[in-house]
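Have a look at the structure that comes next, please.
Of the protein chains in this complex, one is absent; all others appear in place.
By letter and in written order, the chains are A and B; residue numbering begins at 1 in each of them.
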Amino acid sequence: MSDTVDEAAADEQAPDDEAPDLVYGAPRTEVRGQQVIHPRRDEWRRTALELLNDGWNMCMDVTAVDYGTYGPGRDLPTGVDPERFEVVVSLLSYERRERLRVRIQVPEDDPTVDSLYAVYPGTDFLEREVFDLFGITFSGHPDLSRILMPETWEGHPLRKDYSTGAIPVQFKAPSQ
Amino acid sequence: MGLVEVQNHGFEGLDHNVMTAPLEKLVNWSRARSSWPASFGLACCAIEMMATGGSHYDIARLGMEVFRASPRQADVMIVAGRVSQKMAPVLRQIYDQMMEPKWVISMGVCASSGGMFNNYAIVQGVDQIVPVDVYAPGCPPGPETLLHAITTLHAKIESGELLRRRSETGAGANIMVEQRDGQGMSQMVTIGQSS
Partner (left out) sequence: MTVTDQESTMDNTTVDTGLAEGKGQLHLLPRRDAVLRMSEVAAAAAIDGELLPEENDQTMIVNMGPVHPSTHGVLRLMLELDGETVRRSKPIIGYLHTGMEKTGESLTYLQGPTNVTRMDYASPLFNELVFSMAVEELLGLELPPRAVWIRTLMCELNRISSHLLSMATGGMDIGAVSMMIYGWREREQVLRFFQKVTGLRMNHNYIRPGGVAADLPDDWEADLTALMDMLPPRLEEYDVLMTGQPIWRDRLQGVGVISQQEAIALSATGPVLRSTGVSWDLRRDMPYLVYDELEFDVLVGSYGDAFDRYAIRLNEIRESIRIVRQIIEKMPLGDYRIQDAKVTPPPRARIDESMEALIHHFKLFTEGFKVPEGEVYVAVESPRGELGCYLVSDGGPKPYRMHIRGPSFVNLQVMPHMMADGFLADAVAVIASVDPVLGEVDR
């Protein structure tokens, strides 16, 4: 583990234009003053433990985005392939008073990610909500069932191929 | 007409005649002035309903400050807030558990028509589930609007209009509409029918 930290420190001090900026073993970008890292899906559990041990003690949010109909290109570092789904985790460190965002690419044909429940037990409900609304399963979660929709509901409402379900009314919205 | 009919049907068992008319008026008068609401506060409208119960707007002067938790003891169900798909069967169950005579005030636009949430998750108007007597618009309706709705309901109770209309038409507006859910299927639904 210390090797990775030294490597990351060295990378941050002397950034090479060609080598990726690695933090906790994952490429890093900075978006509007906020740090974002992009670990690979199969390294996620290891990275999460490393983050916890390095002082990122609270997991504030776990959510997902369906980039299926996203027009412009995504702001991803080199070496990270865009997939349809992204699981976005937001972490907070008390000592540093900073936030860190983690974006994990999740492919459409295998929407599975490791669960954070054992590392941050506060992700219990948050991961269930992502499963309910997007259909991404979290392996290792003790009770992955629907939380917002009725348990017998079919479909995952926040996916882009699920319509809003609006009843047509006489007065239409402006840009339809 | 006999004693048995009165015992089975209450006042409906008695024909209207000059002897019972003042009695009916008395009954309607008392029903209007002490109709107890069933607490069905769901969302933001519930906060305004609580404000109406507070001392500034004071729903107690209308006899309604006791929000009964048990539907068996309630007369009016004020559906205050948006009704989601998961909540709809619960709403119907509470309505069924209330004893006759019962009335429903649909408070707020979400309860009346789905409000600003025209989507897969919200029932577009509780009159698809229960027959509604008074609709109170607003998002949320201020306490004055709710009090206006309540006094409208009381006026209708006192005149006996609502119970008469129900026995004739089976209650409600009986409007046919095509309802879609988020999964692309649609079905014809009659709004404002009680069963």
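What to note about this one:
By our rule, a residue touches a chain if its C-beta (ideal position, glycine included) is under 8 Å from a C-beta of that chain, and two chains touch if they have at least 3 such contacts.
Model, not experiment: these values are computed from the prediction.
Summary of contacts with the chain left out: across B:V27, B:C44 or B:L62, the touching residue is B:C44.
For chain A, the residues touching the chain absent from view are 31-32, 34, 45, 49, 52, 57-61, 63, 65-66, 70-72, 75, 88, 90, 94, 97, 99, 101, 114-115, 117-126, 129, 133, 139-140, 142-152, 157-158, 164-166, 173-175. In the full complex, the hidden chain is touched by chain B at residues 39-44, 46-48, 50-51, 53-56, 67, 69, 81-82, 84-87, 90, 94, 116-122, 139-140, 142.
Please note the rule applied: only the chains that are shown with their structure count from here on.
In this assembly, the C-alpha centroid of chain A lies 45 Å from the C-alpha centroid of chain B. The touching residues of chain B, counted against chain A in their complex, run 85-86, 114, 118-121, 124, 178-184.
Note for the complex: chain A touches chain B at residues 149-150, 153-155, 157, 162-167, 169.
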